[in-house]
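What follows is a single structure, and I will ask about it in a moment.
Every protein chain of the complex appears in place save one, which is left out.
Order of writing sets the chain letters: A, B, C and D. Residues in each chain are counted from 1.
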Amino acid sequence: MIALYRIALVAARELRAERRQPDGVVAAVTFIAVLVLLESLVVGPQIARDADVASALFWLALAFATILATMRSFDRELEDDALEGLVALPGGRDALFGGKVLALAMVLVLVATVGGILSLVLLDLPVALPVHLIVVVLLGVLALPPIVIVDVVLALRLRARAALVPILALPVLVPQLVAATRGTSAALSGDAVGALSWAGLLFAFSVVYTVIGLTIVPAAIE
Amino acid sequence: MIALYRIALVAARELRAERRQPDGVVAAVTFIAVLVLLESLVVGPQIARDADVASALFWLALAFATILATMRSFDRELEDDALEGLVALPGGRDALFGGKVLALAMVLVLVATVGGILSLVLLDLPVALPVHLIVVVLLGVLALPPIVIVDVVLALRLRARAALVPILALPVLVPQLVAATRGTSAALSGDAVGALSWAGLLFAFSVVYTVIGLTIVPAAIE
Amino acid sequence: MRTVQSGASLHDATVVLDDRVILRAVNVVVGPGLTLVRGPNGSGKTTLLRALAGLVPLARGDRRLAGDVLYIGHRPMLLRGLSARENLEFFARFRGGDTRAIDGALRAWGVGEDMDRPVERLSAGERRRASLARVEAERVQVLLLDEPFADLDEAGAVRLRQTIARARDDGRSVVVATHAHPELDDLAKAWIALDDGDATAA
Amino acid sequence: MRTVQSGASLHDATVVLDDRVILRAVNVVVGPGLTLVRGPNGSGKTTLLRALAGLVPLARGDRRLAGDVLYIGHRPMLLRGLSARENLEFFARFRGGDTRAIDGALRAWGVGEDMDRPVERLSAGERRRASLARVEAERVQVLLLDEPFADLDEAGAVRLRQTIARARDDGRSVVVATHAHPELDDLAKAWIALDDGDATAA
Partner (left out) sequence: MTDTTISRGTPYWMPRIRPWLGIAAAASFVVASVMALFWAPTDAVQGNVYRILYVHVPLAWLAYLAFVVVFLASIGWLWTRNAVFDAIAVASAEIGVLFTGLFLVAGSIWAKPTWGVWWTWEPRLVTTAVMFVMYVGYLLLRGLSTDFSRRATRAAVFGIIAVIDVPIVHLSVLWANSLHQLPTVLRAAGSPALDSSMLLTLMVSLFAYTLIYAYFMSARVSLEVARQVRLWTT
């Protein structure tokens, strides 16, 4: 109980710091919008409207948004040794991971919702199975934060941090991104069975990584 | 003369700090490689091997690598107020932009070379005009840093920095990325005139932005 | 090995950073009252405090702790973006305590007017004061303060001495690493002298 | 307006940060010798020094400068990743001077052994010492030191006082913002008392 309360406190602190930048979420959304714009401009409109390609772009953009948001969150913590202040609290080490995952997941759900609607409208995509699409996107979004946060924590205090994180994170994210892309594309084009089985895989990913994170992250922080 | 010497000093300092992290360049290259892999995996090999799509992915990845590398460079400067130490030097304000552009361009040339060779090999692309390709890539790489550095300086010390920089930089980079993509694709598919005229445009971009940067960035730093 | 009623202790603790031995087989027992850590620059004071707080992995030896620890390092450890009040509220809630003491503590430390401004907009001394207000707001048994006088003006230093004296009188364990401030010696019960990684207790 | 031979001055300078007035129509003329800036936490000492160094935009008024400035703030301002020696070499070369004095200066400040380690691996006091070695390595006319005693041990503080005295005797303009350290008053020629953004010279 107390552990959950502490996780909630860390998440609330994170969200508050995030909200102080009134345009934090706006920023991430604009980022996705710019990426969608950019890619369709360089790739060409026909290709960009393909259900596979559109989903791939969306998930790549979301992966980057996650990495950026996570790094920003830890950058803030490293200034003035705030992270150390948190870790020095009794139970601080254990609450860190859960709190960050929770906060980041909430931010990303918002970003994905707005960014997804934007992509649908901008690319004028037909949606065959809206409910399946929502389920897939939600599970895909929940699968992203744990692994990115684990990587950021591992890379913390290493010098090449900003560049190291994508390297550590992206290969591990590849399976999830492929699953999310296939699932999204299945939901867009009406393949209900495909969408649900990818969603199941995504759910498994997020459970596995969350458990791993809760177990090993406390040990990885000094 | 003294101004050039100072720019060289700032660039040398930057490169040295960069070299201390032996994985700086490696990191950026891996980043590009992962991105190329990821996209070809989710988008499908046929589409990914298309000259247009391959160039587009390469340049998008390079744009992100530039943004990441620039932000990392300034993160390092903000720790312990090192940037302030530089700006407080006589002429420091003026040398900052030039030095950073120089250092970053050198890093990016390396990254683009290795990343480019990697993409060619991984995607098994035929190259019709190798010399033109080199010219286009070189000019494209030189056109990226000025604008990214200006935007990072503008967003310096602002709270939503990590999110603001891509938002400010990417739209401004769009024309350059389109030019670089078209030029690369022309060089890959044997259109010599096309490649050269896009290269000329890229050259114009880098000159214009460098001049603007050298003129107004000093005013933008406090 | 002995048991400690309230406080912290290191037994035969060796700390290695960067392949260099920073603390060498240190035995330190901190009990109620004020313990002063003295030693020249680079002798390992910060590392010792961080080891007591469990922030640094021990290469050998072990650490015992009775009661919660409040560690305040060279930097104020407040999260940017949040105000001083929000930072302190977070810490207090996290410990399961209440937040009633916070306003009073911040006001007593002279940052009453600035307590709702983001901490990165405060001056160095104001930030230090806000972080020291945690001592009153969290009321924890073991206090580890690393160079807490830095950036404080005369009034702030007086207040800090009073705070330390009061904490000592309350039976809390207070460990302060600081240069100069000989007047603290009158309050102290124990001294740890560090020299290049070797600790001698007095 | 007067002319200044060597030194720095602010005329009718107003600084606004965050839409709040931090310095209010301040007139300050700093000439050769030691000028002490005194004032409680948050009174604007750092802002005054930064304004003299040209690091903060003036909302009104202007700044004059004769000779180069060396400003060292609350933080040591050394670039992480580089060693202390490399940092100092960069600064010296940037000013067009030579780098011969650097090794000696770092050794004199007690960081001779650590001068080739990356600065982020130094202790707080060692980092401060490395940054103060710039005073000897760069030999600039106008020195602006913000709370330079922070984190220094007794030996370091003694060395800093000697350094300040020597710079004063050489006819350099030295501005030091610090709390306590009343012994500096004997060396000082002028005082600036800051109170909530208003400066009074003495």
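One rule holds in what follows: contacts are C-beta pairs under 8 Å (C-beta built on N, C-alpha and C of every residue); 3 or more make two chains touch, one makes a residue touch a chain.
Because the structure is predicted, anything quoted here is derived from the model rather than measured.
Only one residue from D:23, D:58, D:79 or D:111 touches the chain missing from this view: D:58.
Of the candidate positions B:150, B:186 or B:199, contact with the hidden chain is made by B:150. Contact between chain B and the absent chain runs through residues 147, 150-151, 153-155, 158-160, 164, 167-168, 171-172, 174-175, 208-209, 212, 216-217, 219-220, 222.
Looking at chain A, the residues touching the absent chain are 21-23, 26-27, 30, 33-34, 37, 40-41, 44-45, 48-49, 121-122, 124. Residues of chain D that touch the chain left out of the display are 16-19, 21, 54, 57-63.
Throughout what follows, only the chains that are shown with their structure count from here on.
For the pair chain A and chain B, the distance between mean C-alpha positions equals 26 Å. Averaged Cα coordinates give chain B a centre that lies 37 Å from the centre of chain D. Annotation for chain B: residues 20-21, 159 touch two or more other chains. For chain D, the set of residues that touch two or more other chains comprises 74, 81.
Put simply, chain B touches chain D in their complex at residues 2, 6, 9-10, 13, 16-17, 20-21, 76-77, 79-82, 84-85, 87-92, 95, 222.
On the side of chain C, the complex with chain D involves touching residues 17-18, 39-42, 46, 74, 110, 114, 121-126, 128-129, 147, 150-157, 179-180.
Of all residues in chain D, only 53-57, 68-82, 86, 90-91, 93-96, 118-120, 127 touch chain B in the complex they form.
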